[in-house]
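Heads up, one of the protein chains got dropped from this complex, but the rest are sitting where they should.
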Amino acid sequence: MKTMKTTIGRGSLRRSLFFCVGFITLTLVAVACTKEKSEEENTLNLVISSNVKGLDPIDVSDVYSSRVTSQIFEGLLSYHYLKRPLEIIPQLAASMPTVSADGLVHTFKLKKGVKFQDDPCFPEGKGREITSNDFVYSWRRLADPRNRSEGFWVFDGHIKGLNEWRTAVGEGKADYSTPIEGLQTPDSETLIIKLTHPYFQLHYVLAMVVTAVVPKEAVEKYDKEILNHPVGTGPFRLESWVRNNKIVLVKNPSWTGQTYPTEGEPDDRAQGLLEDAGKPLPFADKVVMTELVEDQPRWLNFLKGNFDYAGIPKDNFDQAISGGALSEELKQKGMRLHVAQYPDLTYVAFNMEDPVLGKNKTLRKALSMATNTQISIEKFYNNRAIPAHSPVPPGIDGYDKDFVNPYQKYDLVKAKELMKEAGFPEGKGLPEFTFETTNSATARQVAEYFKQEMAALGVQIRIGVNTWPEFTTKVKEKRAQIWGIAWNADYPDSQNFYQLLYGKNVSPGPNGSNYVNKEFDELYEKALRLPMGQERTAIYKKMRAIVVEEAPWIFGVHRLGYVPSFHWLKNFKPHPIINDDVKYYRVDTKEKAKLKAKL
Amino acid sequence: MIGGDRNSLWWDAYRRVVKNRLAVASFIVIMIYGLLALLASFELILPQVHLVDHARGYEPPSWEHPLGTDIFGRDVLSRAVYGIKTAMMVGLVATLISILFGVTLGAVAGYFGGKIDEMVVWLYTTIDSVPFILLVPALAFVMERGIKSLVIAMGVTSWVGLCRLIRGEFLKHRQKDYVLAAEALGASHLRRIFRHILPNVFYIILIQFSLGFVFAIKSEVILSYLGLGAEPGTPSWGLMIDDAKLELARGVWWGLAAATLFMFFLILSFNLFNDALRDALDPKLKNK
Partner (left out) sequence: MPILFGITLLTFTLFNVAGGDPAVQFAGKNASAVQIEQIRHELGLDRPLYQQYFFYLKQIVSLDFGRSWSSRQQISTLIVDGVGASLSVSVPPFFISVALCIVLAMFSAFFRGRLFDRSIMVGCLGLMSISYLVYIMVFQYLLGYKMGLFPISGWDASWVDRWPYLILPWICIVVVSLGANVLLYRAVFMEEIFQDYVRTAKAKGLNTRIIYLKHILKNAMIPIITVVVIQMPYLYTGSLLVENFFGIPGIGGLLVQALANADFPVIKAMVFIGSVLYMVFSLLSDLLYALVDPRVQLK
């Protein structure tokens, strides 16, 4: 291209260029000088790794919403903060309920003087005392089909008359005044629950936030908007919520009477977890919960001290942990490490209705022996997981640390022999299988690894990447062949894991494998009628033997949580089940100011 | 003669491009990439690309692995090279599909006008007004997941721009003397479209081709972020960059660097070449 000769006129152009550069520099300088917000007194800064949907307890179905609602709402029961194995304690109940000899009638007395948080929905904005009727009302909401609560399964089929009422409401033949036989309130402090059959998990589900108490006034005033106007009895109440950004909770002044526990595990005293024993709760005046979905900003913000604790994203593990302890770099920053055993299980499920996979248990065993759990643990869990030999994780009744599942072992030679035995030597004659997975980066890598392992056995795997809804739909419509999944316990009871293989729970129920075995089902039903204890554990042992032999799953791992926190966060002990533990946390503001200055 | 005219246009363009050293260099780079992609398709180079060594995951760059290793201990450099194949495939197929749709519909609409034109305009306005980022995932939902459906989805959603241009040109050209003359000589519609008008607007297709190519490669990265990328295990820059979002904060920068660098030079070359091509072919800038 030819250039045109110009002699004059550069001056003005140069000046405007200067102006531009000047403008940009100014902006940058201004930014560099923005004021640090003054360190607020006694505020907890927590981070939530997903977006919170709503704050109506009956709608809580994910840990993120539960993390917030559990600070605002309370149920009849809860768990002891420090004790392990986990122990159920009364929360809004004055004491543990009396239970009839046949286990069918549970009578609760309510704690006196518990009030709802102040809210404009009450006369003069003053929260009133709770009554036993409030519980019946709250649970009707849970059962009301129009509310389509995911949490209804906790009562489904267990309480006399509740399912009938649910159906009648759905058909427009009943309303909230229609009595329910199984939920009775002789007076405002007494609540009687009548069951259709012994339900030994009842006390656990009453500690879940879906069964928390909600005032009728709030539901009537806010109607569908109640999910943005939570009114509970808990230690904190909602101050503000910028959706998808942050939730600010403040201390509920009308919440009194609870104190920090005085007992715990033997090690807790040494860990400094009992220094506040007997002191009134909650310690924090304000809790800021930031919603941040991406790993990178979450972790970087934590390193800058903007959050009090954080889970470690898989790939930042090396930076955080060296040889099982906190790395020097993070120690220097003033952090310490907490290890929590989560009651969960990962597994690779086979669809037992698949014409090839479902009919050939030798083939399934071969695939199981070709998976190297040890490598998965190194790659994806950074050695912070233990191989799973049975459905039940550590910390749950009936877990047997000495039990060895022979097909959990990695043995490629044996696996190849089994392939021959199954009629597919070197994988000949087998169709290509599809392994379904979700679309996160980690899930993708896990799937890739499974494919590599199967290729060594001569089994061809195609990886199907799905969004979470597509994934669940495929499993629930029995369209998936092989898939990897994890199960987190709803409550610490091995029944919660064995139900995943119960014949009546097949898809769309939680038994995604569609595994049906008559003997297993009979044993399961027998165990249901028994309380936790040796007799039941003996039955579960028989069921375990069946599952191991039939191999409807490839057992994966039980995970451990590694959570670093800053020294200024006191009384922090990750709890495997509950989420209402924020009231126990205390910020040492002096220490925080000191440590943060160095970050 | 029309033909002679056309030839001189191409000859002229060729001379202009060749004179531009940067453009020649870019063309050579693109050819090298193409060659590498071809070699990779037949697995003729870097046989270690699929070699897994679990004991050596996330190794920093060394003589053995000039760009380090990934989580499974695979050589990042060879992954990046094999990524060319995926990128080229995505770019080529998506662009060809989009050209097929864009040119056919644009030509038909512009040439015939009337009801057909209205239909086509309606179709592309509708598609254009739905954000690309929504349309592609939606189409990918409908089809079986994977790189194939992704490419098809990108192809069938990105033809609008080209279609609009081609339609405009055909509207202009169909009234021109040479087309009317051909009609008088009894040339069929098809002949007039393909034999007479199309060669005159071919430069638009060429320019759009290289633009579309770049767009497709860049889209693959964003769609990988949304979980719509290639099948796990396939060497792909999109997947490598998506993995990097977990790795960067831990100090593993080589995966990101490798994918970014390889992508950078390919797209830069395409952009430079396209720029020279446009200068050479766009009649508006001619003779200046």
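Lettered A and B in written order, each chain numbered from 1.
Note that in this section a contact is a pair of C-beta atoms (placed from the backbone, for glycine too) under 8 Å apart; a residue touches a chain by one contact, two chains touch by 3 or more.
No experiment lies behind these values; they were computed from the predicted model shown.
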Omitted-chain contact residue, chosen from A:280, A:431 or A:508: A:508
Among A:293, A:339 or A:593, exactly one should touch the missing chain; which is it? A:293
Selected from A:87, A:187, A:275 or A:477 as touching the chain missing from the view: A:477
Out of A:98, A:244 or A:262, which touches the unshown chain? A:244
Decide which residue listed in B:230, B:248 or B:281 touches the omitted chain of the complex. B:248
Those residues of chain A which, in the complete complex, touch the missing chain: 1-4, 6-13, 16-17, 20, 27-28, 31-32, 34, 51, 53-54, 56, 59, 61, 145-146, 148, 150-153, 156, 170, 224-225, 227-228, 240, 242-246, 290-294, 296-297, 300-301, 303-304, 306, 467-474, 476-477, 490, 508-510
Had the left-out chain been drawn, it would touch chain B at residues 22, 122-123, 125-131, 133-135, 137-139, 141-142, 214, 218, 221-222, 225-226, 241-242, 244-245, 248-249, 256, 260, 263-268, 271-272, 275, 284-285, 288
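The criterion applied here is as follows: only the chains that are shown with their structure count from here on.
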Parts of chain A lying in touch with chain B, wherever the complex brings them together: 1-2, 294-296, 299-300, 313-319, 375, 378-379, 437-442, 444-445, 447-449, 451-452, 462-467, 470
Which of the residues in chain B come into contact with chain A in the complex? 52, 54, 57-58, 71-72, 141, 145-146, 226-229, 231-233, 239, 242-243, 245-252, 279, 288
